[in-house]
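Please read the structure below before turning to the comments.
Every protein chain but one is kept in place in this view of the complex.
Chain naming follows the written order as A, B and C, and within any one chain the residues start at number 1.
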Amino acid sequence: MILTELLALPVLDAAGTRLGIVTDVRFAVDPDSLEATLQGFLIGRRDHSVFLGYERKSETAPALIARFLRWRERGTFLILLDDVRSIEPDGVRLRETYTRYSPALP
Amino acid sequence: MKAVLGLALGVLTAIGGFVDIGDLVTSSVVGSRFGLTLVWVIVVGVVGICLFAQMSGRVAAVSGRATFEIIRERLGARVGFANLAASFLINLMTLTAEVGGIALSLQLASGLQPVLWIPVAAIAVWLVIWRVKFSVLENVTGLLGLALVVFAVAVFLLHPDWAALGSQLALRPPPQSSESAVTYWYFAIALFGSAMTPYEVFFFSSGAIEEHWTPKDLGQSRVNVLVGFPLGGLLSISIAVTAAVVLLPQMIAVTSLSQVLLPVAQAGGTIAVIIALLGFVAATFGAALETTLSSGYSLAQYFGWSWGKFRRPAQAARFHLTMIIGLLIGLGVLLTGADPVQITEYSVVFSAIALPLTYLPILIVANDHEYMGDRVNGRLTNLLGLVFLVIILIASIAAIPLMILSAAGS
Amino acid sequence: MTAPLPRPPRVPGRILDARLHLLDRQVLDVDGEPVTTVDDLELGDLQFGERPRSAAPTITALISGPILTTRLFGGRAPRGRLGRIGWEVVAGIDIVLTLGIPGGGLEVSWFEGWLGEHVIGRIPGGRHDPD
Partner (left out) sequence: MIRAPRSVRRRWLACGLVAAACFATAGCSPVYSPSGQLAQSASDASAQTQTAALTLHLVATQQLPAPAAQTALSDATDKLAQDASALTSADVSGHLAAARGRILSRLRTGQDLLIQARALVGGQAGPGATDAVVQRLQATAKALTALEKQLQASG
């Protein structure tokens, strides 16, 4: 599978309710081997490709622009891979129970 | 001593390199039709270009990333590509205007038809890009461009009615000028676009990488920009003043490059004309080099190709091929008989329309710690940046309706 | 305003978001020469369908070239992974990606190489050092 096949896929819970779309994919990179392991998916309301990521970073300047961009991405959350039941060409389905985590980057 | 010389050289280059065909034509047109009532726009434009040239240079020196790499990274492939397409086309238009400007200047010097000079100009531009070292091409055209100081001298030789000029500066139009408000604002945008062209930013940030700037070079670059550009802006203003003093009272609205020259002839005679022509050739030639390089820079940076004059051409093959194709397109357009002055008049307005595409990504990245570490923008820079973003957005949005309403300023 | 979301459990290593930190970034080779951009990423051990709990998908390659047209204009991704650069040769991840090998031999560099060899290099001065 390639990354852009995943991006913008709708995300549904076990009952079939649409939660949003995949806006990004999170990896953990081993500092020595640089192996990048998939951790989870960022789920947002809309697919913005322009100036994305303000909800995850700590940038606050220029204040007006940063505030607008963060507001635009409001409601974004992180789902760990373990909470994903299946990935289909028409959407990502989550398990019965899943946890919404903060999207913030450490 | 050497440091002082280096500083002086940088400043002089910035002054001489500031003016291009867009400034020559637009300043003169505006002076001949509106007197000095639009000079304030040049001042605003110069502050804006200082702010953004300085910011893009700092981003390039600190992060090592040039403008179009950043545009792609921060806007994504799709929107970045739309931006590339628009910027590349406008840059091509400017390139065509500059090469045409070289030919018109050489026609003024020789009396020979521009059709003969156009291929000569295009080949000369390519040869210099192909073989001459980056710092040499930048400094030589910049220093020769200083010849345009003759316009500032001409202002004094013309013994103008200073009180009348002062009242024009205070936005009271001269009696001979009968332009509508729509035309006034259309030319305000054209003048703004001629001072703040996107290619200047592509060239400035890529040039910083060509010359291997590090954060240590930022002090020098700040002096070049903050002293050189405003003095360059004074040359633009001088061109407008000479047109306002000589052409406006005779109701000569400038439509060709030869008319730009007439006030200098009246002020200083043959010698002044020869100096001004040298300045014309240097300014248009320098800008033709910058726009040609910018066409290569923008495409190569978007697609991640190797680029730069610091590499052997064979190791930046796609970059050099892009520039050759760009020059050939410009040459083709000019050989159809298109008027470079008209191309210029449109290119400065389209530059104003495209400004937000270049400036917003730079403003955002100049605040990003991932790229800039602790050298992010200060509060004052951000405040000014936001003020200019608003101005740029208004100019960009208003340009097309004003263009239609004023029939492109006719 | 709802309660703030909990932080995910800590995992070892550096956390990266693919689109934010990798996609559309410049790729340099071991000598610092530009090679290409990251137009897409190939993910191994991840297929459409039910997801087994045990699998741990990883990035297996950078993809560039023809795939970009798909991203720009839509349509299906071209078959065959033209322009693939194995993840194992990636040596550094910063605001650019750095490879641990020279870029000249890579598949993505063939057009640059061909053009340099047969067109630009043939023009007198094309192989000269810039000074």
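Quick note on the criterion: contacts are C-beta pairs under 8 Å (C-beta built on N, C-alpha and C of every residue); 3 or more make two chains touch, one makes a residue touch a chain.
The model shown is predicted, which means the values in this text are computed figures rather than measured ones.
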Practice problem: Would you list the chains present here that the left-out chain is in contact with? | Solution: B
Self-check item: Residue of B:Q107, B:N139 or B:N382 touching the missing chain in the full complex
Solution: B:Q107
Exercise. Sort through B:T141, B:T284, B:T381 or B:S406 and give me the one touching the missing partner chain.
Key: B:S406
Self-check item: Sole contact to the chain not displayed, among B:S135, B:S167, B:Q220 or B:S256
Solution: B:S256
Quiz item: Tell me, which residues in chain B touch the chain that this view leaves out?
Solution: 107-111, 182, 246, 250-253, 255-256, 258-259, 261-262, 265-266, 269-270, 273-274, 277, 400-401, 404-407, 410
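Assume only the chains that are shown with their structure count from here on.
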Practice problem: Based on C-beta pairs in contact, work out which chain pair has the most and send it over. | Solution: A-C
Self-check item: Rounded Å distance, chain B centre to chain C centre (Cα mean)
Solution: 35
Quiz item: Do you know which chain C residues sit against two or more other chains?
Solution: 23, 71
Quiz prompt | Per-residue overlap in chain A, given as positions that touch at least 2 other chains | solution = 52
Quiz item: Which part of chain A faces chain B closely enough to touch in the complex?
Solution: 49-52, 57-59, 61-66
Quiz item: What does chain C use to touch chain A in their complex?
Solution: 4-8, 10-20, 23, 40-43, 46-51, 53, 56-59, 63, 67, 70-71, 77, 87, 90-91, 93
Quiz item: What residues on chain B touch chain A, complex-wise?
Solution: 74-79, 363-364, 367-370, 376-377, 382, 385-386
